[in-house]
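What you see is the complex with one protein chain gone and the rest in place.
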Amino acid sequence: MTTVTTVVPQSAPQEILERYNRVRRRTLALCDPLSAEDMMVQSCPEASPVKWHLAHTSWFFESFVLRPFLPEYRAFNAEFSWLFNSYYQSYSAFPAKRLRSSFSRPGLDEVLHYRGWVDAGMERLIAADPRPEALRLIELGANHEEQHQELLLTDILHAFFTNPLRPDYRAWSESDDLAGMKSGESDQAATRGAEAGRLEFDRYEGGLREVGRQADGFCFDNELPRHRAWIEHFFLGRRLVTCGEFADFIADGGYRRPELWLSAGWDAVNANAWVAPLYWTRQEGDDRDWRIFTLRGEFPLQALAAVPVSHVSFYEADAFARWASKRLPTEFEWESVAEGRQISGNMLSSGRLLPAPPPAGSPSLYSGDGPAQLFGDCWEWTASAYLPYPGFQPLPGSLGEYNGKFMSGQMVLRGGSCVTPDGHIRATYRNFFSPETRWQFSGIRLAR
Amino acid sequence: MTTVTTVVPQSAPQEILERYNRVRRRTLALCDPLSAEDMMVQSCPEASPVKWHLAHTSWFFESFVLRPFLPEYRAFNAEFSWLFNSYYQSYSAFPAKRLRSSFSRPGLDEVLHYRGWVDAGMERLIAADPRPEALRLIELGANHEEQHQELLLTDILHAFFTNPLRPDYRAWSESDDLAGMKSGESDQAATRGAEAGRLEFDRYEGGLREVGRQADGFCFDNELPRHRAWIEHFFLGRRLVTCGEFADFIADGGYRRPELWLSAGWDAVNANAWVAPLYWTRQEGDDRDWRIFTLRGEFPLQALAAVPVSHVSFYEADAFARWASKRLPTEFEWESVAEGRQISGNMLSSGRLLPAPPPAGSPSLYSGDGPAQLFGDCWEWTASAYLPYPGFQPLPGSLGEYNGKFMSGQMVLRGGSCVTPDGHIRATYRNFFSPETRWQFSGIRLAR
Amino acid sequence: MTTVTTVVPQSAPQEILERYNRVRRRTLALCDPLSAEDMMVQSCPEASPVKWHLAHTSWFFESFVLRPFLPEYRAFNAEFSWLFNSYYQSYSAFPAKRLRSSFSRPGLDEVLHYRGWVDAGMERLIAADPRPEALRLIELGANHEEQHQELLLTDILHAFFTNPLRPDYRAWSESDDLAGMKSGESDQAATRGAEAGRLEFDRYEGGLREVGRQADGFCFDNELPRHRAWIEHFFLGRRLVTCGEFADFIADGGYRRPELWLSAGWDAVNANAWVAPLYWTRQEGDDRDWRIFTLRGEFPLQALAAVPVSHVSFYEADAFARWASKRLPTEFEWESVAEGRQISGNMLSSGRLLPAPPPAGSPSLYSGDGPAQLFGDCWEWTASAYLPYPGFQPLPGSLGEYNGKFMSGQMVLRGGSCVTPDGHIRATYRNFFSPETRWQFSGIRLAR
Partner (left out) sequence: MTTVTTVVPQSAPQEILERYNRVRRRTLALCDPLSAEDMMVQSCPEASPVKWHLAHTSWFFESFVLRPFLPEYRAFNAEFSWLFNSYYQSYSAFPAKRLRSSFSRPGLDEVLHYRGWVDAGMERLIAADPRPEALRLIELGANHEEQHQELLLTDILHAFFTNPLRPDYRAWSESDDLAGMKSGESDQAATRGAEAGRLEFDRYEGGLREVGRQADGFCFDNELPRHRAWIEHFFLGRRLVTCGEFADFIADGGYRRPELWLSAGWDAVNANAWVAPLYWTRQEGDDRDWRIFTLRGEFPLQALAAVPVSHVSFYEADAFARWASKRLPTEFEWESVAEGRQISGNMLSSGRLLPAPPPAGSPSLYSGDGPAQLFGDCWEWTASAYLPYPGFQPLPGSLGEYNGKFMSGQMVLRGGSCVTPDGHIRATYRNFFSPETRWQFSGIRLAR
């Protein structure tokens, strides 16, 4: 069993600074299509305004790196130390989350100055041969900012869906490799809809396995300690469930049959009047003609039929699995399959910003070589509750609140999504949301 | 009894255009201190973002004047015809009010273009010798926009109070005539606190009176028809209740004594944990050191002791009156006193943006010449429920929804406030809000 | 203007005792069809368990008559002095209303003993030549208990409707004069449905009227002082609106057309998913086959077609009136018609327990002799908000909370209902409920 710490390999200051700057620049690049007004919108309790993400990620470096490790550091604005605290009770008081939509001041310009001020401080710190503890926290801050990059995109997707005009974040264009997708009428698209093919399962052996992160490279505290777990043999689906398959579930009365649902899920269906995944809409009374809103605009279902279904809650994932006479995998089944495999897939750098169909004709879809879409595309709901690993120790100090206090009432998701920054995800990575959550890129992989 | 219509005197096109342009320019001028981001904030269900006010007031002219009366008019954007509809069910579908905070698109630039487009149309229409019906609707639209000017300021006050940084809308400066007010320490301010003096009452005779608007000049449909009402003799306070007097009520346990409150008021006190008017805050545990947030920044209670208390609900006004062994006046008592008097006072053009103490040494405060602060300063809660006048007829068409459908569950307020545009108010003007409303400049005049 | 008090004419002790005993016995008689378990049910926030009514009415005499006026009186149970207080803040603390459903102890037996104990005390007090003030309060207590007799029946109607088995309070029998009503199939019933005939209106002159109670006989404080009010001429419907007419409103899309509703009413329709009056049900999908649940069991709409519609909110009454191009009368219009007329109608003593069709062939329906169904059948929603009369003074002491503190947010109803005790109602009587209330026997009379 490894020690409970976040271990960072030795790097030269220049490499660290480059890593830092790369992450920080990417955050700004994601804001390119957005106006200062777009960055004010907070359209649901789970989301935050984009401007808040810009400020909070800077606050994180200021609070946990610059203040403790750069003696001469002077705060950009003393008020920001509590204004942009998200939830660290032991660090300072902080505003209620819903108030973030009132932060018209500081304006975007001032927040960008704040980012620059923090960046300048970080540059000085990194140049000054920082202590290993500071380096670890810089890496943590970079990972933290990568998480907010994903949140920034999921939050703006919700914001633009809430806006009655439904603007695009980035329009789909002719030059995109899936040209024709938008109309849903081309033969190409229709064909693509069928390309996903029949869903096959591979058998994996059980046994006593080690799970959790080993001591090489960064990880979050919730991935530790590495420990043993017993797994029975199981079967795992070779690809994610598609929009087309999910439309079959809907057409088969999936949202009207209580026997398919967990009791709490059935309550959620009725309380929220769910009839389809989030972002699916249709004309009143037309049961088939779904349209799906994405960061790239709205598409007819037909155009996305082979694309993994996304923005479903755990309850919907679980009900779909029951309908299909399957189940969801546990997080350790998933991890045991993923461990050791190459981490590649449809992630943020692809620029696609929505899930992609499985690679046509790829051997991985038809052989025992391993499942497709393990990393990227959609976070995969597991059957595992988000609980501490045996011997779990939260990070010391305020950062102990980063993950540990949320280990209740949530389910684990694995594998990253189409808006997860490349390099951020790994086999041991544990994401977690409450089971009714739908605003994330959350999808379904079946097991049995 | 007059006919039930909104009558506008004949005016030359040039005068009408000047009137129109004056109103429209004033709306923009009120936005001078605001950023595009400020104009996105919607901090409570009653309020709207400022940008929405800019768009909706243009929509009003477009929908009810340009479309019906300017044949060649082409809409700026077809979507806007429903996007910026507020609540006219018979005109078009419209977005839920809470969604207005998601309208980052159209951006402020586009909304300003929309205003310009509508202004150009209006100029063409007015130059083209419009029909009398169109003129009446232009006047209605100008009055509608004046109402939104007041709302714009009350909404931004709430927005800035909600922002944890509590920015000023317009800072108080040395050159303001109440210099020293901010500190609350000068002798001047202390004296001013005392200047309000003892509250005197004048006796007014009862009898059969006519109330409601006579047929000269614009009025809203809810001021009609002019009709007879019987009033008993009564006494009316010569000035509004001050912050200092209200602080006495608080210090005497006013918010903790159920016998002072209407039953629904007591429920509101407990449900909302009210302990003072909206925008009054204090240090935890300090029962005396109130600070009052305004559009001009925050002031100590001492500095505003002689200023009319504002931002109280009907329930608080009623409880204060009971505590003082008085009552609130009815709307017809108020109107019978106001009718025929000159309409002047501390209104929007004063630039003060908060209520003012009664004029020191003014004869009106000490004689039967009439009460001070009748117009401007604060809307005055009356004891009258907002109900239709006998024979009330809503305006024809969609504009019938302007006032009539709200005649339930609300109380009448009279007299205008410090943010009411000069010229907008009159003796017969009926404002109305639900009794728990506090975000308006609503204050207290006593009767007995 | 009369003095503001509740004046009771001199009566002999024996008469007073008989009056007292008559009221008390009637309360118990109303419980005959009920079990101790029935008397535990509290099926909505407005209602109370029947057992609580039995105890609270005794508490009223104990608290406001026996304790102050019978020196040797010893409380039956010291805890009851606060346990059965309803809402008199200045008298004692009291349990939250929703807790009344937990009062399995004291049991019904003990509550009946409590009633006997109080009755014995009252007998001693009345025999002992009580002070006029005590006599006034006895009369008030008797009227108070009569109000709770009506509430007891409306509450048990709601309780039995909530019970999925929908038991009868008292079954309809062959010997009832409207035999055949239950089936709705007889020719008799069909004819009766038509008997209500076309709704006619009578014209009444306006002028300066006196309204409010004159100083002869008991009244509540809210009927005082008698004062002058100006009324314009008006027309009033000769009978109440029937279930058949209301079904036409429903069939014409009444509940789906926002233009017919006050804004708050439309919100209520949508929030509560109203599609018909309370107690109307139908088979899923069948838009015509309404069944109406009553204290006498369930009837098909057809059988009640000529019966006044009941259990509608003010909003529904107002929307129906707008649909019919009419309006609701004001409380003073109603009172000016009712004053001086004989107080008779379908009230509690008829034993019918539901509204009755207007008397067939009665001249009153076809002449200017006055409207039918003025008293009894249904409380009639008026267009008047429940506000204090000019010069209103609440009763002294805790009893000042009886009526006064509810003068906010409610509408006035006039005329009593089929479950109002005979002798309880009068032309000046003001009942009041919030506008969304439906569990009372509240119906519609039109004016224009």
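Each chain carries a letter (A, B and C) given by its place in the written order, and its residues are counted from 1.
Keep this in mind: a contact is a pair of C-beta atoms (placed from the backbone, for glycine too) under 8 Å apart; a residue touches a chain by one contact, two chains touch by 3 or more.
Everything quoted here is computed from the prediction, not taken from an experiment.
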Shown chains touched by the chain that is not drawn here: A, C
Identified contact with the non-displayed chain, of C:Q14, C:S104 or C:N270: C:S104
Identified contact with the non-displayed chain, of A:Q14, A:S344 or A:S408: A:S408
Selected residue (touches chain absent from view) among A:E79, A:E133, A:E232 or A:D289: A:E232
Per the touch definition above, residue among A:V23, A:L70, A:L83 or A:A383 touching the missing chain: A:A383
Residue ranges of chain A at the interface with the undisplayed chain: 87, 89-90, 208, 227-230, 232, 258-259, 261-266, 314-315, 318, 330, 383-385, 387-388, 390-391, 401, 405-409, 435
Touch list for chain C against the chain that is not drawn: 35-43, 51, 79, 83, 95, 99, 101-108, 159, 162-165, 167
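Rule of thumb we're sticking to: only the chains that are shown with their structure count from here on.
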Innermost chain, where centres are averages of C-alpha coordinates: B
Between chain B and chain A, distance of the C-alpha-averaged centres to the nearest whole Å: 47
Averaged-CA centre spacing for the pair chain C and chain A, given as whole angstrom: 59
Chain B-chain C separation of Cα centroids, rounded to whole Å: 39
Residues of chain C whose C-beta touches two or more other chains: none
